[in-house]
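Following: one structure in structure tokens, then a few remarks.
Presenting subunit A:
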Amino acid sequence: MSKSIDQIFVNAKQWLLTCLGGSPTWVIQVVSSLVNIFALLAVFLTLFALISVLERKILARIQNRYGPNRVGPFGLFQPIADGIKMLIKEDIVPARADKIVHFLAPILIAAAAILALGVIPYGRKMTPFTIDGGILFFFAVGSTTELAVFMAGWGSNNKFSMLGAMRAIAQMISYELPLILTALPVVMVVSSLTPDRIVAAQAGYTFGLVPRWFVFTPWGAAAFILFFISGLVESNRTPFDVPEGESEIVAGHMTEYSGFKYATFFMAEYIGMFAISGLGVTLFLGGWHAPARALEFVPSYVWFFAKLSTLLFVYIWVRGTLPRTRVDQMMNFAWKFMLPMAFTCILAAAVWHYAGRGLRGWLWSLLVIAIVYTALSTLLDTRRKFAPRVYRFAE
Partner candidate 1 sequence: MNSGAFILIAIFTLAAALAAATLRKLMHAALSFALAFVGLASSFFLLGAEFVGLALVFVYIGAVAVLIVFTILLTRRDVEKDRGFNWGGVPIAVAVFGGLTWSILKTQSIAIVAPRMPALTVKQIGAALMTSYVWPLQCVGLLLTAALIGALILVIEEKR
Partner candidate 2 sequence: MTPTLQAFLIVSTALFSIGLLAALSRRHAIFILIGIEMMLAAANLNFIAFWRFGPHHQPPIGVMIALFSIAIAAAEAAVGLAMVIAVYRHYRTTNVDQLDQLRG
């Protein structure tokens, strides 16, 4: 019973394809990929609509407000109203803009974000696009975003746009290194770039209790935190939303976009966030595996989306809590802390592997990470440079 529910979508697609029985192979292939694409788009556009309203509600709760609650029950139809508003707005293109580049930039950003979603395993046998170098595909597609952001900034022919695009590219390139380097220990330990294999390697439980997810090893935990921070930066979220800091440079590379193009940017940003979180779930949080043996009757995709939603909630929580960093702080953090720590994770994973992947390896890799972390944090301590701050109030 639980098995059939687990495989319900796979079976539905199989059934759909058998309806086509007799047609040539390429028709079946095309239809199969179309089904995958439409399923992916439907799920993630719904999730986007849901998250956009939930984010506003959660942020409102954090700030002691109600948030949107006018349209529909609990304001749940807010995204529909927003979508209609965005669609019927006037689409303004600046007179001196580079029209073609200005037009293509949002399309390219959205395409890259959606393509990256394709390689993530959403459940047992539920990878839309199986490719041998899946992780590499994810990062290769993700690196296209930089060019798209640049196109948006340059095409708009506006100072704020260009400044925002420059900031965005600078931070994307700086944090892409730790992002990829923190994925590397997992790839090394599994010795495969295929997301399915990585998920399969995290099956089972130590002592029948703790799931064998990589986040429960010292190197995995450190790499996951670094990956999460890099993900925050890559998806331009607070506290790293420097490229579009409203109080500084209007809206960064999106300044000159209006109407549906702006909505496309907005959507691409969220879908990029889903993709990065999905990859984080795949790499470190065990993908679609259940957290306990007793809970394995729950379908695999439910677990995946539960983990994904948890990560997204943390994203929103961080946004509601932390102020924006300065550009120089962010860059210093990337090059002086994130990068050495990412290399340390690789080293610790190697130590863990060669010490036998058991308790001994666990302790040794913890030691490596602790030593480097302490050394880095004493070296980079900025508190010593400033005199203790004295506040003077009117007496």
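How these were chosen: all candidates are chains of the complex that A comes from, given by their letters.
Quick notes on this one:
Rule of thumb we're sticking to: contacts are C-beta pairs under 8 Å (C-beta built on N, C-alpha and C of every residue); 3 or more make two chains touch, one makes a residue touch a chain; residues count from 1.
Computed from a predicted model, the values in this text were never measured in an experiment.
Here subunit A is shown alone, and of the candidates 1 or 2 it touches 1 within this complex. The touching residues of subunit A, counted against candidate 1 in their complex, run 26, 98, 100-101, 131-133, 136-137, 139-141, 143-144, 146-147, 150-151, 154, 169, 173, 176, 191-193.
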